[in-house]
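Heads up, one of the protein chains got dropped from this complex, but the rest are sitting where they should.
Up next is subunit A:
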Amino acid sequence: MTRIDAKFAALKAEGRKAFVAYVMAGDPDYDTSLEIVRGLPGAGVDIIELGLPFTDPMADGPTIQLAGQRALEGGQTLNKTLELARAFREGDDTTPIVMMGYYNPIFSHGVDRFLEDAKAAGIDGLIVVDLPPEEDVELCIPAQKAGLNFIRLATPTTDDRRLPKVLQNTSGFVYYVSITGITGSANAVATDVGPEVARIKASTDLPVIVGFGIKTPEGARTIAEVADGAVVGSAIVDRIEKGESPADVLAFVKGLADGAHAAG
């Protein structure tokens, strides 16, 4: 059982929805980023999505792209992202960390070595945007063998015919992408998302978490109402971009978390 599985079991027992927060590792710099990440559990975050910076984030909007650029310009690398996770783990052994990014830095590091290093750093799961089920042999299967969850994205274009393939090697939870589009763009609409989450849940026992296009506490609440939890990324990263202090960023995060947790 990974920390992710344990977290969802606990949430289920408490009858609560999950709030997942995304931040880019090393944005705006390593130390500030670590300070923010360390503060996330206290702000009510159930699962941390830690962005792995990449020069060419094809599924992300300008906010996340720029966050990645800031991090890279500040010298952030895959190794330093693992280091950040490790530093967080020293003070928190329960909050799950999901690393989210693109495949090339991982491939460049070497898959086996990466899995060993990620596990040692206290990473619990991976979301790799450009690895669909068709490429499962690359990282998904080895990751599951190494004891890391491989969390798949399901999208509005994932029809019933394709859904089983998407769910097949998924573990931890399913991440439903609420819109066709990039991060930080259109608003997620609960009345559209609800039936889709229900459709996915009919085919899996895994929790279904919804992300993309959730920007406010109220948005987090309405989406969490129709799913097992909500993810917010760009709206948080926006605050970091504006140069808000870690305390202010975390206060904003707390508002979002309260929103998601208010869902019944």
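As a working rule, a residue touches a chain if its C-beta (ideal position, glycine included) is under 8 Å from a C-beta of that chain, and two chains touch if they have at least 3 such contacts; residues count from 1.
Definition applied: contacts and distances are computed from a predicted model.
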item: Omitted chain, identified by the protein name its UniProt record gives, among "Tryptophan synthase beta chain", "Nitrite reductase (NADH) large subunit", "Succinate dehydrogenase hydrophobic membrane anchor subunit" or "Molybdopterin-dependent oxidoreductase"; value: "Tryptophan synthase beta chain"
item: Residue, one of A:Val129, A:Ala146, A:Val189 or A:Ala251, that touches the chain absent here; value: A:Val129
item: Which of A:Thr2, A:Asn104, A:Asn169 or A:Ser203 contacts the chain that the document leaves out; value: A:Asn104
item: Interface with the undisplayed chain - residues on subunit A; value: 53-59, 61-62, 65, 69, 72, 77-79, 102-109, 129-135, 152-159, 162, 166, 177, 180-182, 185
